[in-house]
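One chain of protein is taken out of this complex; the other chains stay put.
Chain nomenclature is as follows: A and B, assigned in order of appearance, with residue numbering initiated at 1 for each chain independently.
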Amino acid sequence: MTDDYEHYEAVVVGAGPGGAAAAAALARNDVETLVLERGVEAGSKNVTGGLIYAEESAPYTIDGLFPDFREEATERPVTDYYLHNVAGDKVKTFDITDLHEHDTDWSDAVLRRKMDSWLAERVHELTSETGGGLLTEVRVNGLLREDGEITGVTCDELDPIRADVVIAADGVNSELARDAGLMDWEEPDEWFQGVKAVVDVPEDVIAERFDVGDDEGAAHLFSGDLFEDVRGGGFLYTNEDSLSIGTVFHLDSIVEEQAEPQELLNNLLTHPLMADWLEGHYDEVEYSAKLVPDSKKAAHPSPHQGRLMLIGDAAGQMQAQGPIIKGMNHAVSAGALAGEAFAEAKLRDAPERAGDLYERKLQEEGVMGKLRPTGYRIASALGEHDPVTSLTDKVLTSSVGRLGVRMTGGLLEKLYSSPTLSQVVPDTRTPYVTLPTVIAEELGERISGEADYEPKDLATRIGDLTYDTDVGNPHIELRDNSMEASGNAVFACPVSAQDFGGGCYRAEEVKTNGSEEKRVSLDTQPCVECGTCAVVADTEWEHPRGGKGVEFKEG
Amino acid sequence: MGDEATTTDLADEVIAYGADVAIYHEDERLERFRHKPYTEIVADMARCGAEPPSWVTGDPGTEPTAEWRDYDKPRYFLFPATNNGRDLSAQVQGELDSGLASDCSGLTIEEELVSNPVKTGEPGEKVEFERVLFMKRPDFSGFEYSTILCLDNPGREFHPQGCSVIPGSFDPIDPDYDREGEVIEHDLELPDDWFRVEVTEFDRLDEGVDLTGHDVVVALGRGIGDDPTKGIELGLDLVDAFDDAALGLSRGVVTASYDLDGHVEQYVAEERQIGETGQVVEPELYVAAGISGAVQHKVGMDESDTIATINTDPDARIRDFSDYFIEGDLFEVLPRLVESVEAGELTLQAEASDD
Partner (left out) sequence: MHSVVLTKGVPDFREGQVSFDEDGHLERGATPTVMNPNDEFALQAALQTKVKQGGRVSVMSMGPPGYENVLEEAMSVYADDLYLLSDREMAAADTWSTSITLSAGIEKIGETEEHSASAVTESGEPDIIFAGFKTADGETGQTGPQTSWCLDRPIVTHVIALEVDEDEEKLRAKRLVEGDVDEIETVEAPLPAFVVTDPEFEPSYRRAEHRLKHKRFKAETDERVENYEAHLTTWSAEELDLDPDFIGLDGSPTIVSGVDPIPKAPSEREATMVDPDDAEGMDEVLETMRPLAGGD
C-alpha cells in the first residue's frame, strides 16, 4: 500500500516558534507545507523561562515574520534588568540593563501556551493557502526511510507521509534528531535543567512592587549561595498578571550535588527578596520543567542529513550568554533560514542541496557564531579544570580577593555587563556561586523580608497539572533499574524526590533471595516530559502519543 | 434461534430451567445474531404463524384486530438486556405493535387501577387493568428507578407486554433435567433478502481482568513492599475467603520494581489497578491494605458501600475516606481477617444447618 502514502513538499514537525518560522518562510515561498504538532494545542507541551528576543543582528525576528506578534502573543517587555548577588539575606544588586540591551531590538516575557497557540493559528492560515495546514495531536515518531534515504516521517496517528524536506522543530528531546543520529542524550554537562513556577499576581500589584508601568516589565536574576553549591541561577520575569519564577542549573551539577530541583526552586521562592514581592500573593498556578541544551557544547555544527534539517532546541540551538539565555530567537532565525534554504534549492531544481544551503546560512548570518562562540573554546580549555576553579575560588574567598571585590565593586557591575565576557565565562562554580556570594558578603545589603507562605509541595504541584494519561502505554521504559544506572533520576527528575512516592522515579528496598537491594522504579504518569531522565538514567525514552501526557496551560 | 450447534441442547436446557414449551428455529445462516431474520422469526413465533398485521394505518391486509390478536398469548415477552437482546426486544415489540421497558431489574404482576385518560378512554374515571407487568428499572443516569407499565389503549391493543431484563437480576432456579416439556420446531421460509447484513469476522475481545461487579474488592498498596510476594499471597487468601471477591492494586504496586515469586507475578499487572487511570469499582466492601490513599486512588473506590482500611500510619490520607481504619501492619492483620472470615463462614453454615 506504499503507493497510497500522502506527499507534501515540506513537513515541519513541531509548532513552536522555530517550526512556526520555518512554516511561515516555506508558505511565503509557495511551498506546500504540513505542520504536525503533538500537543492538544500548540504550546501545550512547551515551557520557557521565558524571554523572547529580537536581536538587531538577526536575519529574522518573530515579529518580522508574524506582524502583531508583540500585541497579541507576548506579556510585558523587559525594560529593567537586574542581577542579584546573594549571600544569605545579604544582596548586592547590579543593574545589567545595558548588557540586556546589547544587540536587542526588543525583548518580551512570554508564556508559551498563549504565544504558540496564537502563532499556530497564523501558521495554519498561511500553510492552508499552500494546500497544507497545521495539525495538532499528531506525534511524529520517526523518519520514513526508503532505500536507505530519508523520504518523510512516520507518525503514531497517521500513515507514513512522504516529503521533499522534513524540518525537525520537535524540541529539546527531538526524536527525529536522535533517529538520524545527529543528537544524543549522553553527557549531562551538555545540558541545563530549568524549573519554573508561574505565580498569579494581580496587574496592579505587579506595577507597584516592581515599579513598572503598563508597557514595562522587569527581569531579575539571582546567583550566589541560595542554591547551595549547585551551578546555576534563578530568574523572575513579569508577565501581564503573573510572574515566571524559576531556576536553571547545569544538569551535571545537579547530579554531582544530588540536588532536588524543586527544593532549589523553593529556596528562591522563599528568599527575603522574593518574600517582599510575593507577600499575600503567592498563588502558584503551574509548575513546569524543561531541559535546555548548552549550545556551546551541544549545538550541531551541521544540523542536517539528507532531506532532514534540525532547527531550534532539536539542534541544540540554545545560547546561554552568561546569565542571559537566548533560545527562541535563534530557533526563529534557524527555522526561517531552513525554510528559505529549501525554497531556494527547489527554485534551483536541486532540493537535495537544501541542507548544505541551510548550514551555510547559519554560518553566514552569524547564528552559529553566537551559538558556538570561538572565545568559549579557549576560555573553557583553561577555566573548567577543577584545579583552576579551586585556585580561583581560593583567591576570591581569601582576604586579598575580598579586598579586590570591595575595591572594584563598581567595576564588577560593568564587567558583568560585558557581552564579550559573558559569552565566554567558564561553566564552573566560580561565576555562579563563589563570586556572587563574595560580592554579596562584601558589598550587599541585608534584606529583611520573610515569606508569609509555604511553597507548594511536589504532590500538590503534580496534582495541579493536567494530564491525559495514555493508560497501559508508558512512554518511558527503564532499561536498567539498578541504583547505579538510574538512581540519579530519583532526585534529578523535577517531579520526583527522595522519600516521595508520588513522583516518576523512586528508590525501593526490594527483597531478593533473602538479601535486600535498592532498586529504581518508574511511574510515567506524573511525567512533565522534560527529558532529564533520558540523560541521567538508563531509559528507553519517547514522547507520549499525540494529545497524551502533560498539558501545560501556561508554559 | 441459531445454527444446529446452538439450538440442539438449548431447548432441553430451558425446559430444565422451568420452561413448559420451547420453540426453536434452526438455520445455518442464524449462527450469529442478525437483526432482520431474528426479529422476523421471533415475531412470527409470537403470532403463531398468522399473517403479520399492518400497524401503520392504511395498508390493506390485517387490521389491528387481526386474528392473532384475539387471544392474549403470549401475554408477556421477556428478553435479555444484552447488546443484541435489547435490539431484538425493541424490534420484535415494534413489529408486534406493542411496548416494552428495557434493562429491568425487578418484575411483578399485579392489578392496577389506572386513571390515565389515554388508557381508560374516559377522562376522570379509573379503570382496573388485570395482570399488569410492573417493570422496575434504573434510569436517569442511575439517579432513579422508574416503574413502567404496558397497557392497552381503548382502540388499540398493546400486547405482549415486553421487557428486557438485566442479566443476573434474578437468581436462576435449580435445573431439573428430568423435567418434561414440549419442544416445537418453528417453520418459516427465510428469504435471502433478510440476510443483507453480513458478519464477516468475529474476534474475542481481550478485556483482561474485570474488577467491577464483585461483592468485595481487596486492594493492596505499597505497604506490601517489605515482602511483596507474601503481601500478594495474603491478599489472595482474603479474596478466597469471600464468596465473590477480586484482587485490586494501587498504582504504586503496579509500577514498583518488586521481585516476585513466579506464582504471584501474574497478579501484579496494570489491569488490576484501581483509580483514575485504572478501574473504578463500587463493591459492597472495599478492603484497602497498605494503601496511603492518593486522590487518584480515591476516585476509583470511594463509591464503595463500606471501606475498611489497614494501615500502620494513622495519618494516611485514606483515613479520610474510610469507614473503618485498622491501625496495624497488614502482614499481621490480613491473616487474622482471613481466619475470622473463614471461621465466620463456618459459624454461619453451622447455624444454618442447626435450623
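Things to note:
Note that contacts are C-beta pairs under 8 Å (C-beta built on N, C-alpha and C of every residue); 3 or more make two chains touch, one makes a residue touch a chain.
Bear in mind that the values here come from a model prediction, so they are computed numbers and not experimental data.
In terms of the touch definition stated at the top, the absent chain reaches A, B within the entire complex.
When the full complex is taken into account, the listed residue touching the unshown chain is B:Ser102, out of B:Ser102, B:Thr229, B:Thr255 or B:Gln273.
Only one of the listed residues, B:Glu111, B:Glu125 or B:Asp323, touches the absent chain: B:Asp323.
Touching the chain that is not shown, out of A:Asp30, A:Glu146 or A:Asp159: A:Asp159 (per the contact rule at the top). Of the residues in subunit A, those that touch the hidden partner chain are 6, 8, 34, 36, 124, 128, 132-133, 135, 138, 157-159, 161. Summarising the interface, subunit B meets the missing chain with residues 32-33, 35-36, 39, 56-57, 82-84, 86-87, 89-91, 93-95, 97-103, 112, 116, 118-119, 134, 137-151, 153, 155-156, 158, 196-205, 207, 215-216, 240-245, 282, 284-285, 287, 302-309, 314, 319-328, 332-333, 336-337, 340-342, 344-345, 347-348.
Note that only the chains that are shown with their structure count from here on.
As a whole-number value, the distance joining the C-alpha centres of subunit A and subunit B reads 54 Å.
The part of subunit B that touches subunit A in the complex is made up of residues 222, 225-228, 251-252, 255-259, 270, 276-278, 292, 294-295.
The part of subunit A that touches subunit B in the complex is made up of residues 463, 469, 471-472, 478, 481, 501-502, 508-512, 519-523, 525.
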